[in-house]
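Of the protein chains in this complex, one is absent; all others appear in place.
The letters A and B name the chains in turn, as written, and every chain counts its residues from 1.
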Amino acid sequence: MNNLLRGWLNLPPQASTYARSLDLLHYFVIASTMVGATFVFLLALYFLTRYHRQRPYELTSRVKTGVPIEFAIIGGLQVLFLVFWVIGATQYQHVMNAPPGAMQVYVTAKQWMWKFSYPDGSASMDVLTVPLGKPIKLVMTSRDVIHSFYVPAFRAKHDVVPGRYYTIWFTANTPGLFNIECAEYCGVDHSRMLGLVQVLSDEDYRRWLDGRPVATEEGLAGASARGGGDLAERGREVASRRGCFNCHTLDGQPHVGPSWAGLYMSSVRLTDGRTVVADEAYLTRSMMDPQADVVAGYKGVMPTYRGALEEPEVAALVEFIKTLQNTPFAPSMQLPKVVPETQGQPQEPKP
Amino acid sequence: MAEQVVEHFEDMEKQAHAARLGMWIFLASEVLFFSGLFALYTTYRTEHPHGFGVAVEHNTLAWGSINTGVLLVSSYTVALGVHELRRGRQRTSALLVGVTIFLGACFLGIKTGEYLKHFGEGIYPGGVGDFYREHGEPGTKMFFTLYYCMTGLHAVHVFAGMCVLGFLLWKIVRREIGEWAPHPLAIGAVYWHLVDVIWIFLWPLFYLIPGGSVR
Partner (left out) sequence: MTTIDVGVIPIPHGRGGVRRETYLNIAHTVKSWALTTDHKRIGILYLVTTIMTLGLGGAFALILRTEHLTPQMTFLDAYTYNRMFTMHGIVMVWLFMIPSIPTAFGNFVLPIMLGAKDVAFPRLNLLSYYIYLAGVVWVLVALWMGGCDTGWTFYTPYSAHSPSAVVPTVLGIFILGWSTIITGVNFIVTTHTMRVKGMGWFRMPLFVWNLYAVSIIQVLATPVLAISLAIVGLDHWFDWGLFDPARGGDPVLYQHLFWFYSHPAVYIMILPAMGVIAEVVCTFSHKNPSSYKAIAYSALGIAFVGFLTWGHHMFVAGMSQFDAAAFGVLSMLVAIFSAIKVFTWVLTMRKGSVVLRTPLVYFFAFLFLFVFGGMTGVAVATESLDIHWHDTYFIVAHFHFIMVGGTLTGWLAGLHYWFPKMTGRMYNERWGITGATLVFAGFFLTFFPQFLLGNAGMPRRYYYYNPVYQPLHVVSTVGSWLLGAAMLMTLGYLLVALFAGPRASANPWDSRSYEWYTPSPPPKHNFTKEPVFALDPYDYTVPFPGVGDEADGSLARDPGGAANG
């Protein structure tokens, strides 16, 4: 029944522990109000036909609704609305107050990306990795304007405001990937301020923490949880910091630019018809002179990082991309294939 | 030409009543116009009591209080002017209205002097200015931005009130309003009283209330 109604109402999966009870209230509210509305409308239609004018200028008698009926209607509606309110307020309290001992993740929103900092000091961008079945408390602030952190599948949302910290929490009950959307207009790329919550089962989460790539069903190359370390790790951190993930994904999903999954040593078709191999030279040239080899199907909008990246950073990035060579191509998130315009985009994403 | 009953009113009394009612409703909207800024002040003072306290000390209490006195006296003179007009004393009434306008100008003059003094100390709105190098608390910056905003808006209304009274003074002098129809001046005076009352609230907020402890 739950799933039937959920399907009819086009609701996302109930991927958090409180999503189901919120949806049950949803069904109750919508069903009872729609039944009431239908009744009112049908009553009006009935009166239209039953009391249709028989003759022109027909007169009527003065009929007033009895006060008891008025009070019954008003009273009944009031009771119904108060029931909605009581349940809603109780659920709201539950959703807005994290249980004690929840794992805390810091969230920083800025135009137009999400940054996550984990308790062990590591960080990630746009992808929030959490363990299954454990309460997670998000402590959120913004670097610039008001954003809103929204995970439809969890039924969780809260505004993210500069100068303040707000918290929400959830416990994910299903492994998988769930969309994060920004739900407060924040500028030109508001609709591209997307992310993912990656919910991992216990074992997968442990592996993710250890830094090894995770072979999940979705085939997402696990982002290493540890900062520092070897060069490839460094490369990941550089990529995060320099905003590479604005345009390049790690799971095979084409975005503004090609995905890095399976890129190294693959055959790449370019816009001018040539086909080249994506070796170290190609990767380095892409960063220094991006217009030289533009991949077919993409616009040449990548900025150059000549002078912006130091040599060790370039090397680190290349090493990182090499580690993604065998990542299975399995885009599970429906990111729009973005084709940005070259007209005056007034605000570049701040790196 | 002299104030006449306009076509759609039955008599002068009804017309006067309608005009008075209209003015009072308009005043309600003026009060709400300022209330947004008072809401900002209240919220920000609660959030930054220390910063506000530091800032209050840099406003000159003497000038603020003199200005309060100036406006209070001006309210008295205009009320007296209405009284005189109702008793047919056209010239006295005109004189009193003129004094009121003059006092309004004094108020604006003193305000201008205060602003210039602040600029001299490097206190500009928006947290701009050298003053904030030593007094850079967010609350202090907000205090002065609100100060310029609210007293500035008030000054605009003082000026508008002076224009209204000036227009009415002209009508008194030309005998277009008088004993038979004193209500235009009464209504203009009510507007002036509102301008005064708003200042009565601004004065303690920006000159009198000391700061609180740091939260």
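The rule we apply is simple: a residue touches a chain if its C-beta (ideal position, glycine included) is under 8 Å from a C-beta of that chain, and two chains touch if they have at least 3 such contacts.
If you're wondering where the values come from, they're calculated on a predicted model, not measured in any experiment.
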| item | value |
| --- | --- |
| Displayed chains contacting the withheld chain | A, B |
| Per the touch definition above, residue among A:43, A:277 or A:292 touching the missing chain | A:43 |
| Selected from A:114, A:150 or A:282 as touching the chain missing from the view | A:150 |
| Where the unshown chain meets subunit A, residue by residue | 9-12, 22, 25-26, 29-30, 33-34, 36-37, 40-41, 43-45, 47-48, 51-65, 70, 73-74, 77-78, 81-82, 84-85, 87-96, 144-146, 148, 150, 152-153, 155-159, 161-164, 166, 179, 181-192, 334, 336-339, 341, 343-347 |
| Positions on subunit B where the hidden chain makes contact | 6-8, 14, 17-18, 21-22, 25-26, 28-30, 32-37, 39-40, 43-44, 47-48, 51, 125-127, 137-143, 145-146, 149 |
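One rule holds in what follows: only the chains that are shown with their structure count from here on.
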| item | value |
| --- | --- |
| Geometric centre distance via CA averages, subunit B-subunit A, whole Å | 51 |
